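One chain of protein is taken out of this complex; the other chains stay put.
The chains carry the letters A, B and C, assigned in the order they are written, with residues numbered from 1 in each.
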Amino acid sequence: MTWLPTPYRVVTRTVETHDSATLVLRPVAESLPTFRPGQFAMLYAHGVGEVPISVSGIPGDGTLVHTIRAVGAVSRALHDAAQGTVLGARGPFGTAWRLDDVEDLLVVAGGIGLAPLRPVLTHPARRTVLVAGARTPQDLLYEKEIVSLSDVEAVLTVDRGDHDWHGRIGFVTEPLASVPLDPACTTALLCGPEPMMRFCARTLLGRGVPAGRIQVSLERNMQCGVGLCGHCQLGPMLLCREGPVVPYPVAEPLLLAKEL
Amino acid sequence: MNLVLDLDGLDALIRVLRDDGRVVVGPVLRDNAITLAELDSAADLPGGWGVEIGAGHYRVRKRDDAAVFGHSAGPQSWKRFLHPPRRVLMSSDGNEFRTAQDTAPDYAFLGVRACDLAAIAKLRQVVGGPAPFVIAAQCTEPGELCFCASMGCGPAAGPGYDVALTERIDSGGHRFLAAAGTVEGTRLLDRLPGRAATQEDITLAAQDVDAAAQRMGRAMPEVDLRDLLAANRDSAHWEAVAERCLTCGNCTMVCPTCFCVSVEDTTDLDGNAERSQRWASCFEIDFSYLHGGAVRTSGAARYRQWMTHKLGTWRDQFGTSGCVGCGRCIAWCPAGIDITEEAAALAETTQLGGE
Amino acid sequence: MTHRPNRTLQVAGLARVEGEGALHVRTVDGEVDRVELNIYEPPRFFEAFLRGRDFREPPDITARICGICPVAYQMSACLALEDACGVEVGGQLRALRQLLYCGEWISSHALHIYLLHAPDFLGFSDGIAMATEHRALVERGLALKKAGNSIMDLIGGRAIHPVNVRVGGFYRVPTAEELRPLAETLRHALDNALETVRWVAGFDFPDINAPHDLMALRDTEGYPLDRGRPHVSTGLSFPANEFGVHVVEHQVAHSTALHARLDDRLFLVGPLARYSLNSGRLSPVAAQAAADAGLHSVCRNPFRSIVVRAVEVVYAVDEALRIIAEYERPAEPCVEVTPRAAVGHGITEAPRGLLYHRYELAADGKILSADIVPPTSQNQSAIEDDVTHVVRSYQHLDDHALQSLCEQTIRNYDPCVSCSAHFLDFTRERA
Partner (left out) sequence: MPSPKTTTAAVWKFTSCDGCQLTLLDCEDELLPLTEHIRFAHFLEVTSVSEPGPYDISIVEGSVTTPEEAERIRWIREQSGVLVVVGACATSGGIQALRNFADVEEFRSIVYARPDHIATLATSTPISAHVTVDYELRGCPISKTQLLELLTALLAGREPDLPDTSVCTECKRRGLTCVLVADGTPCLGPVTHAGCGALCPAVNRGCYGCFGPMNRPNVPALVPLLRRGGMGDDQLHLVFRTFNAAAEWS
């Protein structure tokens, strides 16, 4: 049964950016157990393939919410799935963001990396700061939604602006160096390209955020989600089991090794 | 209960297993090697054939006697049967998903050596599946590349067999001491023609196996291999191996515990789809593919991944080493790269903590 | 005077032939002025780069001259090289070679009959279009073709450019048990082959006879396949090593394929020649099929070549079954071949006709020179001549109909244009 997807039907499809869309999936019959923020599903597009996709929302009504960026054949097929399409889902897989004893929440995301962090933006915290970057204004996810979240102090930045963009230009590390923080009480959650996460973690360590309170979400090729295919190894870990969310002290030496 | 069987007794054993509806698999001589195939009778066993084995080298040779288990690990392992090279996982018509029918027969494995018995356990720990009926062959004649003793996996067959055979040819004739390891094993022996074993039979067999431990062709360095590999992530030695390594993936394919698979999607013209898994290798560049490119492209990184996983991180993941010391990866590496030698080379230049 | 004294027919890309060719016909004052079968298949220089290669390589290398009849190339190459080295491959090894060759005949002929040639007779643009109305027929043809391929897959390791053929024999020979399922397939194929003969025998054939000399091998026994001595309808017969004396190739400006003449006369090789010179040697089943199809002992009508091909398929299936029934696995997969300084010649019957190879070896086995004369270059002049006849006899047809008839005339020869590129005896031409 390990490999058997559970059928889900696309109930809504929302275009997020020129290459990303959010799908809400409702079980056709049986449903999967509840996901926690940071966990992922293996989503199957009929005849095309199956890839790991995090949950980008947890409405609690048995539906699955995923935001997918089209980068290859499978993600393209999922991204394009119209309302009514039946997709397969397996999960929940992997570790979740650790959110117990959170005081201040600092969420740092690059690109599609915001998707797995979206569910934590509404997590009760003393203070929630979001620093999110994207390549261009057109690549920014959930922009309207973020602005509407009154409890979230959001800093958005883009690598390259355009004439309609009046916000920040530059990498996420820059605002991170200056955003007001209470380092000792901060829990930092990072998701994005590996070099971005390394730089951000370094900046935060420099500002006094304890290493143990920094968490990163890592990515490797995954074909099963349950430690059978072997593709997701990163050093001692099978990232589908021990990851994707990993404490930074565990991740750092692995991210520093070449071609691991 | 212990029983002594002659060749006819062995033949009866195969027959009884077959009568019970099992597919009996064991060693046969085929294509210049001792491979594994379905057995009809004891006559299919490679009686009188041994092997001459070295790094990247394997030749079958005529033995002086008629031993049927007088050969060390061949090109194949039991993995082919427990974790087949290709297996359908599920099919889809676009609305419904169906698991593939499991068509694996009820296997009985005959002639499983200690190293392979350990390998079967390690493999099943990962891939699961029904337990096969196992008739082990105690190792009395290790090969030039064997190092099961230093991996703690032999030469005496550990737990997990139903029956263990110890082959002996001397003035007393060609015979097999059969010892049951499970109730099912005992029941099987009850149905076989043989004489009850004497104390001498048992002593001789134990001596033969003990002696084998002293004759291993290879050994792993006596260090904590997991620590050794963790300490050598950035070693320059990987480059040195990469010069010789073909990145062909043979070592992983012949390894009895390497379990990695890739998933393939196929579609037919009527719109049906099927997902299958096939043996994959960490030596394939695509193995570590992420959107934008593979993570491990250099030969050095790929060899490091293999060896580190096998000897080191397997323990982090599954609580045990991934290597049983069968020597297959050494023999069937066309370049003759020797995992024990590479481990020794690393150990030589590494000061591990705690000493 | 005819109604259309001057006209030009131009077929830019000949369809349903293997390889690329064009046809150019011009009539002036009702007289045929020029007929050119223009082969624009780019040259590939096989004979040139064979020089300096090892004597064990030609079976693999020359197979790549033609994807439609690679076995023929392999067989002629092996024969020529074994001739040079003074080795003869007989017994069960030869039988396996014949079996492999039968596979190619079946597959190649079935492809030609069903997908390339029959659509002409039934008025379809191709086999796929024909399948829309005659699905079962086309499926039968494909099944027949598949039977031939399954022989090549099993004996040769693959159907196109088999990997198991070597000078001296094979790399691995199958067990009798491995051949058994093949016999099963072939028994079905025999029924299909017989039905094929019945089917094509009922087509309408223009009444045209090729006046040319016919040349084919004749073996000591049986229908010619993998060996034999060239025989000509004039009564001439010569050993393989005199091939170059009788068959001379010359280059023509309009084609990359060289044209050949036999003692300076137009001649034909291929099914018509093979049949007309050997019809008495068919197996009883094939002979009966030929008789039922109304073939006489000699057939010179190129349009009826489709019937002859169908009969040859029956023969090849029947022969394959015989070989499998009598098969015993040889102890060794090949005989040892030691090179020596010598010249060797090899001729076998490719599906399209006689295929000649000649190699000159140095003592260490290096190839000093190579010469290959494929069937299409031998037939090319005769094809042009046939087209001339057709144009002359069917002047009354409109351009479209005449063009179709001309194309069909070319297809009668199943010309394998891809292999026809080029091959001229370098030494003789230079001298």
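Before moving on, here are some points about what is shown:
The definition used in the following text is that contacts are C-beta pairs under 8 Å (C-beta built on N, C-alpha and C of every residue); 3 or more make two chains touch, one makes a residue touch a chain.
The structure displayed is predicted, hence computed values, not measured ones.
Among the chains on display, the ones the left-out chain touches in the entire complex are A, B, C. Shown as candidates are C:D126, C:E184 or C:E242; the residue that touches the absent chain is C:D126. Of the listed positions B:L188, B:A273, B:V295 or B:L346, the one in contact with the omitted chain in the full complex is B:A273. Among the residues C:E36, C:D54 or C:E195, only C:D54 touches the chain that is left out of the figure. Across C:V32, C:L142 or C:A183, the residue that sits in touch with the chain not pictured is C:L142.
The missing chain lies against chain B, touching residues 30-33, 35, 56-60, 75-76, 80, 85-86, 242-250, 253-254, 264-270, 273, 278-279, 281, 283-286, 297, 299, 331-332, 334-335. Across the interface with the omitted chain, chain A contributes residues 47-49, 72-74, 77. For chain C, the residues touching the chain absent from view are 13-20, 41-49, 51, 53-54, 57, 60-61, 64-68, 70, 111, 115-116, 125-129, 131, 135, 138-139, 142-143, 145-146, 149, 157-161, 163-164, 170-172, 250-251, 253, 256, 258, 333, 407, 416, 418-419, 422-424, 426, 429.
Everything below uses one rule, namely that only the chains that are shown with their structure count from here on.
Chain A and chain C have Cα centroids lying 64 Å from one another. In chain B, no position touches at least two other chains. Shown for chain A are the residues in touch with two or more other chains, of which there are none. Those residues of chain B lying in contact with chain A across their complex are 89-90, 92, 94-99, 126-127, 230, 233-234, 259-263, 265, 267, 271-273, 275, 277, 280, 282, 287-291, 295-298, 300-301, 305, 308-309, 312-313, 316-317.
The part of chain A that touches chain B in the complex is made up of residues 1, 3-7, 28, 44, 46-50, 71-72, 75, 86, 88, 219-221, 223-224, 227-231, 233, 235-238, 253, 257-260.
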